[in-house]
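Got a structure here, written out as structure tokens. Questions coming.
The complex is shown incomplete by one protein chain, all other protein chains being positioned as in the whole.
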Amino acid sequence: MTAEVKMEQDYAVVCLSGEIDLHSSPQGRKLILACLHDGRPTLVDLSAVSYIDSSGVASLVEGFQLARERKLDFALVGVSAAALNVLKLARLDKVFPIYANVQARLAAV
Amino acid sequence: MTAEVKMEQDYAVVCLSGEIDLHSSPQGRKLILACLHDGRPTLVDLSAVSYIDSSGVASLVEGFQLARERKLDFALVGVSAAALNVLKLARLDKVFPIYANVQARLAAV
Amino acid sequence: MAVEQRLEVPAQPEHLHEIREVVQRAAEAYGFDKDCVRDLVLAVNEACMNVIQHGYAGRNGPIRLEVVSQPDAIEFRIRDEAAPVAMSAWKARDLNDIRPGGLGVHFIREIMDEVCYLPTPDNTGNLLSLKKYQIGQGMDV
Partner (left out) sequence: MAVEQRLEVPAQPEHLHEIREVVQRAAEAYGFDKDCVRDLVLAVNEACMNVIQHGYAGRNGPIRLEVVSQPDAIEFRIRDEAAPVAMSAWKARDLNDIRPGGLGVHFIREIMDEVCYLPTPDNTGNLLSLKKYQIGQGMDV
């Protein structure tokens, strides 16, 4: 997995790519939570995710919950088929706000 | 199960018949151990046993061990096919002295 | 996968014979020969004895037996509401160490082709599966 943050307007966009598993998810989790702790609305870009396991999903849920607590916008964007499959198994595809890409979210704000 | 004791010369012959299971084996066990505690060489007649489970086999092993401790003769006689099958599964068919019937044992003394 | 038979009895020694009767009838109906039927009766009896003696350990509770006839095997499912047991908690003794007890697990493993704990619907108690394959389909564990 690689994880990086870009800024788009006032949004932090966390791009996770590759395999998100128990080994790599702590890094993605830290980045997501850091953006929210900084008070930024945050989008997580999952378009290049080839694999995500329950520990990766748990990191997204943590971000989702922290954002709600902080009253910050939080959404997933460009969810890959591999990631969407796992979100569906977790019945979370209807829980997370999901957008086609960063622009789609920004346009809707 | 029914259990009864007959005397043959100085031997106690404990006849167990029917199904020896967790429910009934305590009764057979008590009888066998009582004969040995009385200081009698003891034969257990299993010719009418239609079923025996591990608790029944455990009672026989207890008798076998108490007899050895007390230096008393102990053997199984007329072991039914059902009982022999279970003794074989337990690898005890070569451990217990086994005779065709009471007479065969008495003749061999 | 057809459930052929169900039986629920209190986990007490005096009910073991009812369990044996169900196993005997189901195993005969499935087509096993006399010796095999007799062994299956013993194995299921021993597993239920262990539920009574070690699972409930004197407490009250139900034992539910289900017989499932599969194309290649007959399966006996034994459900209890005792404390959860790990498969490795079954301690089969060395048969050379002759002492009373410690034979049940040995009988079960020797007789059955597959022994395993399945999930229970509500994550309580235990659900033991004992399978015997038809002759020729045997896969030993």
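Order of writing sets the chain letters: A, B and C. Residues in each chain are counted from 1.
We adopt the following convention: a contact is a pair of C-beta atoms (placed from the backbone, for glycine too) under 8 Å apart; a residue touches a chain by one contact, two chains touch by 3 or more.
Predicted model only: the values in this text are computed from it and were never measured.
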item: Displayed chains contacting the withheld chain; value: A, C
item: Absent-chain contact - pick from A:Val5, A:Ala58 or A:Leu106; value: A:Ala58
item: Per the touch definition above, residue among A:Ala67, A:Val86 or A:Val102 touching the missing chain; value: A:Val86
item: Residues of subunit A (touch criterion as defined above) contacting the omitted chain; value: 19, 21-23, 51, 53-55, 57-59, 61-62, 65, 82, 85-86, 89-92, 95
item: On subunit C, residues whose C-beta touches the chain left out of the figure; value: 1, 70, 84-92, 109, 114-120, 123-127, 129, 139, 141
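Here, only the chains that are shown with their structure count from here on.
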item: Whole-Å gap between the CA centroids of subunit B and subunit C; value: 27
item: Centroid distance [mean C-alpha coordinates] between subunit B and subunit A, Å; value: 73
